[in-house]
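Here is the structure we will look at.
The complex appears here minus one protein chain, its other protein chains still in place.
So, chain A:
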Amino acid sequence: MSQAELTAGPAVRAPRRLWALGILRSELTTTFRRWRTVALLGVLAAVPVLIGIAVRIETGDGSEGGPGGGGGGPAFLSQVTNNGLFLVFAALSATLPVFLPMAVGVIAGDSVAGEASGGTLRYLLVAPAGRTRLLLAKYASVLVFCLVATLVVAVSALAAGALLFPVGEVTTISGTRIGFGEGLLRAGLIAVAVAVSLVGFAALGLFISTLTDSGIAAMAATVGVLITAQILDTMPQLDGIHPYLFPHYWLSFTDLLRDPVYWDEMVRNLGLQAVYAAVFGSAAWARFTTKDISV
């Protein structure tokens, strides 16, 4: 090995790394500058506000506690009147089954197929970063969207909750009390747990996106898979496969509100999401790096 070869290695690699970062940055800006993305985030931000206003109207002046609540609707709804922070938990458990994954499905499904149908994919491939890096950048930007979408719901719920209802000490669902600061901390953890719950589904959407050249088809298929999995998860006859369905442990984030926190299901959720991300991420890689891209 000559001296020249040794020095050439890093010299070539440095621009490549820069390119990868550049791709990620440009991916993020294209994703978040789209009107579609902004509209999706707007809808997500509106959900907790609507829930808050509905609960507020329902309970009149908001001073009477919720014996009428009766435990219907999404979890935590009955506690919202007493503590605005619970609106964060109620909004997240209301949006997690449908709204959030749907938004992620739209972004993930569109990520590769949308570029292909728009005819811009081949220009992206001209960049000397390679397909693997491009795919990683795409997946990273979808993951960033997962986190941003969840935080949008959480922050909007926190703002609406603080405006419409009193805030203060939090009663955990085990009946013990924690301070408002720790409550906020747990709300933050919950938002992260919810975002992580979407990791596996995002990889699934990315894989579907590499299968087709039609953005709409990819989005529809991704959301279709989501709905199918949710339906299968509710069928008691299919008990055996439930632990392997990606939405099965989604609501495990509520365990963060127990005292002490019950980690078992959340760890299982984490493992399941990691398996989904690995399986469908590598499937997307296999497909995308071997695909003939002519458009």
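Observations on the model:
To be clear about the criterion, a contact is a pair of C-beta atoms (placed from the backbone, for glycine too) under 8 Å apart; a residue touches a chain by one contact, two chains touch by 3 or more; residues count from 1.
We take it that contacts and distances are computed from a predicted model.
UniProt records the chain missing from this view under the protein name "Outer membrane lipoprotein carrier protein LolA", selected from "Twin-arginine translocation signal domain-containing protein", "Outer membrane lipoprotein carrier protein LolA", "Pyruvate dehydrogenase E1 component subunit beta" or "Ger(X)C family spore germination protein". Of A:21, A:38 or A:278, it is A:278 that touches the chain left out of the display.
Summarising the interface, chain A meets the missing chain with residues 16, 64-67, 69-71, 75-76, 78-79, 81-83, 93, 130-133, 168, 171, 173-177, 251, 254-255, 258-260, 262, 264, 275, 278-280, 282-283, 285-287, 289-290, 292.
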